[in-house]
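Of the protein chains in this complex, all but one are displayed in their positions.
Lettered A, B and C in written order, each chain numbered from 1.
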């Protein structure tokens, strides 16, 4: 094949995302808020439409044609997700409405079952609230304790500290694959190995990992991997919990309802097999089909080269932002991806974000649902630019120019 | 206005639902599985598309334009839902992924808070598993007991029995507005009055009520009303929990994560105000906007006359089905709506459903996630035809003809 | 090709003759009626394969290197398919049953009833038939 054909064409990719042509306040949209949610390619939007226009129906146990078609598509999506993260079996893939629900599911299912009074749950100082609060709530309920792995000033986990922290009281360690503030890529394999040596379960919050890494749950070596579809080009309201079959099988269900049961009676109820045991109620069939379409899209454009391209843009952004006087990066880990956090010294992130917005540039500002991390760095918040496969160097230039305007106005 | 113009035109309505033009096994689709999920009007599909094509963004706390637009639309939808069910305040409307999640939320939030060891939860013999299993699970956790209101042979709640059943140990009674098997419309006001006299909370499962009744939560007099968007012409994966503000405010949160917090630290976390306290994580913004579009659509076509029309078709269906030899209705309450359940004596529902399917007619067969009700009537399942505002008398005729074919083949 | 799939292909060709679904289903229903029925006393819970939509009973015997099945279902269409499956495997050797791929089911036009999500007990029944064959192999042919 011609090399030119094989090369990643960001123009072609951008054409797949109609929203990128929007004008915001008379400026062309520059969207650097991908860590919050990515935009969706037209193929995803169309796949969901096609579902509603041709086979919409409630799934499972239907005797009629539409119901069978919809069920087949839904179960097809499960297989596609399994392949995407290299899960050994598709029944290990549980559809949720997002990372948050996935973590709540695991935390609550383990409460009382694995987690007892006096036990400990380990999280890290760089976690998103979604990977802190569910554990806090569950710990409070069962009388367990939440412990925290500290990080360095450069925003890296102090992995050495695990040797003393991972005592026999610890039942599970839950940590981010990639930090949504610092961009730090955590050494998942190393942490999982340390945990498993001691018989401790591992949950990896892949909300930011899934869109910036090719994920292989088997080589990562974790017990649970969770992520949100909407951060990887799929519709809002979609998410995944992957877990090892043997674990999921032994865990009690989370929500009760239709579909997750085997037999219900007032004298006693028995539960369905996985994955259904954890999928109570009518799922978002359209959303899940959109998630499948997103995976197909990423495969089609060659996700690997897309990520390589994205890394290039991000690297360019680092180098460019470095030139701005008074700009201070928050997070300086050796292995980083996806997001760049910074503050303009002397300017409040809210002001910076507002002024960028007036130039059509979308960034996120604030604590990014990681208040403990803000406390760790003694800052009220950061400005965060987060990247995707459709961002360009020209957009980075606009961000830099916009920041100079902000600096001029604010400092 | 001309009377002819004001009249309900089912042809016009059907034109709004593109899927109804599908051919199934060479027959035009006859969709009588609306109780499982309704089809979606093109306006709903387009509203969601428009969201993804123009303002898709993560909501709340954004400093940028798209985020504000998306947030405004999301909060607009909350107001629209509040108006639709006549809720006193829009902050009483909590978005969930469906009835099942709404009930799990209430049950779990009340566990430990209101529900303690020795207490009782009351449900009825006609409940969907979604309104049984969450309560069973929660009762088991806190050591409470699940009690059951019996029904008559005609499928009506024995409301008199409440006088003795509603002891002071009962903390909440949860029951269906409309039974998804029998079609029975329960006397919500009467039950709520009896419960409130005794200081007992009330939760109404409106999954089947919402699409077949105009719902006014204030006049119903309940404490919680829950339903699924996908059963009322909105996208899959959408749902609502309405609850009285004073109650919701005092209840502890259900899931933990972003958005539902006020301040997070490892020494202690405080929670946000309602409705946000109960909306952890990124919601299905597109779906919620679709739900708003569905409400707008129903308002536009005059939901009241649509329901009147639907009742007419259903009445016609009763009269027509009655003529079929050996057909036995399951459920014969005085006030009924939405669904008709029956069995062809001597034929298994699965066989009947399969043969109807081969004639392009979609019905649901089986236990309809109401196994205790099946046990009550000592049947393995029923054939269920469920109705919507786009069904016609001609479709009823096809159902009747299809059933005669089934009877011929099977009996 | 193994003996089970060979027999199956022949059965499938019977079904391929029908142009009309109704004729096909009438034939299926007839087959259901001629199913070697499981004895009432063998309709135990251990022989029951529970699906949400319909229930299937299945028993198996081993005789001189061959496996013989009996079955039943509460739904007649399910029963017809039980009958088809039993016809293809009845009297076959354990290895043929274990090795069978059942691709010919695609040709019968009944495939939709054999989806894992249909929950009529049939998918579990096929698995059960193979499990019986494996169990007999271990027990009587232990090699």
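Details
The criterion applied here is as follows: a residue touches a chain if its C-beta (ideal position, glycine included) is under 8 Å from a C-beta of that chain, and two chains touch if they have at least 3 such contacts.
Please read these numbers as outputs of a predicted model, since none were measured by experiment.
In terms of the touch definition stated at the top, the absent chain reaches A, B within the entire complex.
Check A:146, A:162, A:176 or A:355 against the missing chain and you find that the one touching it is A:355. When the full complex is taken into account, the listed residue touching the unshown chain is B:63, out of B:13, B:63 or B:191.
Only one of B:72, B:89 or B:300 touches the absent chain when the whole complex is considered: B:72.
By the touch criterion stated above, the residues of subunit B touching the omitted chain are 59-61, 63, 68, 71-72, 75, 262-263. In the full complex, the hidden chain is touched by subunit A at residues 25, 347-351, 354-355, 358, 365-367, 380-381, 405, 409-410.
In the analysis below, only the chains that are shown with their structure count from here on.
Per-chain CA centroids place subunit B at a distance of 39 Å from subunit C. The set of subunit C residues that touch two or more partner chains comprises 52-53. Taken residue by residue, subunit B touches two or more other chains at 25, 350, 354, 365-366, whereas all remaining positions touch fewer.
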